[in-house]
Each structure stands twice: as C-alpha cells, then as structure tokens.
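For this view, one protein chain was removed and the others were kept in their places.
Presenting subunit A:
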Amino acid sequence: MSLDVLGPLLPAVPLVAALSGFVLPLRSRTAAAGLGIAGATGALVVAVLLAVRVDEPFETYVDWVRFGDFSVTAGVRIDQAAALVAVAVGVVALAVQVYSTSYLRDDDRYPPYAAQISLFTAAMLLVVVAGDLILLLVGWEVMGICSYLLIGHDRRLPGAPAAAVKAFLVTRVGDIGFLLGIVLLGVNAGSFWITQVLSALPGLPAATVTAAALLLLAGFAGKSAQFPLHTWLPDAMAGPTPISALIHAATMVAAGIYVVTRLYPVFVLGDPALTVLGVMAVVTVLIGAFAATAQDDIKRVLAWSTVSQIGYMAAALAVGAPAVALFHLLTHAAFKALLFLGAGSVIHAVGSNSMSAMGGLRRRMPGTFWSMTIGLGALIGLPPLAGFWSKDAVLHAASSADAGWLPGLVYGVGLAGVLVTAWYAGRLWLRTFFGAPRSPGAESAHEPPWPMAVPVLVLAVPSALLGLLAFADGFGARLTPFVVDLPEIELAHLGAETAAPLAALGLGLLLVWVLWRRDTTRDPARFLGPARSTFDNAFWLDAVQDRLVVRPVVALARGAAVTDQRVVDGAVEGAGLGTTDVGNQLAAWHRAGLPRAATALLAGVLLLGLAAALYGSAT
C-alpha cells in the first residue's frame, strides 16, 4: 500500500470502528469489544508500517472546503517523529481496549465506551498526522469531547459529571487561545496548510508571530495540563482507570507537547514565547511534584506526576530541544500507561483507590508488583530504565543550552523535581506493596485476570528498554521535526554530569525510606507537616480558579439573565402594557356622560368655527 493511502488510513481505521460502535445496541458487549480492539490493532499496524516506511517526510492532501480566500485542506503530513508518536498511541490504545474488557466487566454501557475510546484514538492520530491547522483543530477538539464523555462514564461516581465538565471547560478556555492563534496564523499566512504557514512565517510581522505563539500556548497549557490550566487533570481521575492511562500516556496531554514540536518555528520566532513556556514548565514541574507527595488516592499521585512530567517535556521545548521533549513523551507514554493500568489492577484487587487501604500487595500480586516497580523506576529515572535516559536528556539539554537565565532555572528545578519525584514514587511503592495489608481488600487481593495482566506486562518491556533507543543511530534525528533547523541532538549522555540527578534520586529515595521505616503502617506524608494540606490541595489553585473565574462568570450570567428579562424584555412588555393603558384611558375618556359630551361638542364646533374664520381672514 502506498504511503498516500496509509497516511489517511491511520486516523480513519479507528474512526470507522468508533462510528460503527456508536450504533451498536447497548447489550452487544462482545461485538463492541471486538470492534474496539480491531480498530486499535488496525491503527497500530498502520502506524508501524508508516514508522518503517517513512524516511523522508511526505504530504498528501485534497481540498476540503473554501471560505473566500481561504482553502482548508484535508491532508496528512507525516515525518518520522509523527510515525513514532502514532506507534505509541496505537500501543497504548490497544492496551487500554484489551484491559477495559476485563476492568469494565460489569459495565452495562460498554459499546459507547469502547466506541469513545476508538474515537479518542482517531482524534489523537488525526492531530498527529494533520497537515492543516483546521484539521488539527478538529482532532484537538474531538479529543476534548471524548475525554469529557469518558471521564463522565462511571455513573456510580457522584463526582464524575462535574469532573468531566471541568476537564472540557478548562481545556476549552485554553482553546479560545488555540483557535485564535490558528486564525491569526492562517489569516496572515493566507492558508491553514501547515507547510505554507511555516514557510510564510519569516515574512510575517514579529508582533503577529509572537501573538500567535502566545495564543497557541494557551491551548497547549489547557490540553497538556500546564499551569495555570492544569487543574482539570487530577479531577479527571473520576474516569475509569484505563481512560486515565489513555489520557495521561499517549493522547490528550501528549497532544499539546506534540503540537508545539510540530509548529516549533512559530515559537522560536515568536519570542518570548519559549521563555513563557519555560516559566510555565518549571512552575508546573514543581506544582505537580509537590502535589503528588501528599495525595492518598493512588491515581491522584500518578495524575500529579503526569502534570510534573509533562512539565519536563515543556521545559525541554523551552530550552530548544523538541527532539528531547518527544523522547520523554515516548518513554513517559510507556511507563505512565503501565503505571495507570497497574494501579487499576491494584484498585480492582483492593476495591479502593486509597493507599491507606493497601499495603503488602507485593506477595499477593507479584506480577503487578514487578511491573509497577519497573514503571516507578522509569518514572524516577533509575538507570537503565527508559525514564532515566529521557529525563537525563532533558537535564542535559538544559545544562548545555546557553540562552539567558532560563536554562539554568530549568536545570535547577529539574534537579529538584527528580528528588521530589523519587520521594513520592517511593512513597507510592512502599505504601502500596510493602508493610502489612491495611484492609480486608488488601488481605485478600489477587492478581488480575489475563486481559488486565497482559497489557501491564507488555508495557513493562518498553518502560524498561525504550530508553536504549537513545543509542540507536540517528534516533535523535528521527525525532527532530523536519521543519526545524536544529543541530542534531545527542540523546544518550553518560558522564560526570549524570551524577547530580542520580544523587538527587538517591537522596529522595533514602529520605522516604527512612521516614517510612519509622512506622510502616503510617503515611510518610505526615512528615510534610503544615505543608501537607497545601500540597494535598495543590496549593489551593482550585479555589483560586473558582473565585477568579467561575464565580464571576456565574454572577455575570445571573446579572445578564435578570437584565435581559427586566430591562430589555421589560421595555417590550412595558411598551405593550403602556399601549393598552393609553387605549383604555382613551376609551374611558370617550365613555362620557351627556353634559360633558355636549360641552365637548360645543367646544369643538366653536374651535372649528374660530379656526375657519381665522384661516378665511388670513387668506
């Protein structure tokens, strides 16, 4: 099959699976599961074929619609980076589809659920391959709505509907910026086709490019859960656990990073966009890492760790290393999907999300334990697991960049982040798998059935080994977006400078181990002291958002409704009532008694006669 067919096929395969899944009857579970798995497998096969066959970037497109001077094309633009990200999406989607068949065994609404995952996959793949900004926007927003639908899927959770709405609205606020950025680029470049937009960039006024870059960053912040639009992601844990894996690993949050690499020249030229991005990134790394230290819900720990890890990717982008960002995106996709699916197995076995109800699971769930250990090791950057290489590459990119104060800041915060990451990952590991079981559920825990166990075990392979790709010849070049003229980046670094992050890692682990050992039944987070509740509530940013945005908008809405009713409609109703009143008064005035009527008549005759006489004498 030629590439021209394969490219569009990539999002089309899961899309077809999704559309057919939506019309299945609610009871046809098997067919729905089959369709979902088939869609994800198909996408994965296509993605692998593309990854193998794409050497030179290629594009293929058709005209979609024309609005005046603007053509919108439906087309794909695939380079090696796109193909590799697509493979990651395919692997995670397939793992999630297989895992869900067992995890949602008792769900009576399985067909729409599986179809929504397929649609989610299709939308992400559309973002990955889209060659046109409008087409990209389609995938971007469809992904948002799928996250809304899936987060709200669990009907037993009272918090799920609110979390779903929050996820969509917070990202949508960012998407105002994203849409405006696209419009600004498209209008000024005269086209929405990415290649043309990028080639038109040098000729555009600097202020326009800067404005577009900053606007796009708002959309990026929403989608990739970066400060200050990160608040939706932890709440999104209300979704079924496989959905968390999907959102956190390869779709949604990854989309923001990916799109920035895709449009990287906009951000390079749109100075100071990269600086803004860098500041956002370091704030996010810290917020995410510290918030993760105090959560009791195992999924929320992982959610905050995602926020923090995406911050690392954003930091890599900010110091001029998009290939490194994509490298970390790929390794993170593997180990975060593993961690979420593993956490799902734990939750499934224990019957609770709360780490207070876990403990000692190492013996009863050895397979899950070892897989999660690999995942957590990769997360903290333990050599030689995947995360070590990619996080090291981020830090190396920061320390070797020489552009002002930002790289130094990124490096320092990145190092601190490593320490905190090691601390909270260690806490999760110890609290979940060691010590004595702290609930009946934990005492009777068991390994999950094979559809859940296999994806976790399979994902352990890339979580462990993916980082070694850094040694593969030309891997850095593969990840460099083809539009960017950047020096090829060395992804693998082993040397004296590796000592610092390793020391931070060791210190973090040692600290948490010492604290945990004092009393293995209690949470080491108690040593955080007064900071604990601040971290647990993620620096109260939800409350800030509520005060600054939600409440004013609601008040404004109430005001608008009342004004519309009382003033605007009041004027209309008032005019109607007033007319009726005047009519009634006139009518009443006409219903006069004989004396007044006779007087009025006489007066009228006199007045007319006078007027006639005056008029006659005047002419």
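To be clear about the criterion, a contact is a pair of C-beta atoms (placed from the backbone, for glycine too) under 8 Å apart; a residue touches a chain by one contact, two chains touch by 3 or more; residues count from 1.
Keep this in mind: contacts and distances are computed from a predicted model.
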Which of "Circularly permuted type 2 ATP-grasp protein", "Cytochrome c oxidase subunit 1", "SLA1 homology domain-containing protein" or "NADH-quinone oxidoreductase subunit M" matches, in UniProt, the chain that is not displayed: "NADH-quinone oxidoreductase subunit M"
Touch with the omitted chain, as defined above, among A:V52, A:V65, A:A436 or A:L494: A:V65
Contact residue for the chain not shown (choose from A:D79, A:D175 or A:D523): A:D175
Sole residue of A:V52, A:A206 or A:A557 that reaches the chain not shown, by the stated touch rule: A:A557
Touch residues of subunit A, complete complex, unshown partner: 26, 64-70, 109, 112, 134, 137-138, 140-142, 145, 148-149, 152, 155, 158, 160-162, 164-165, 168-169, 172-173, 175-176, 179-180, 183-184, 186-187, 553-554, 556-561, 564, 568-569, 572-573, 576
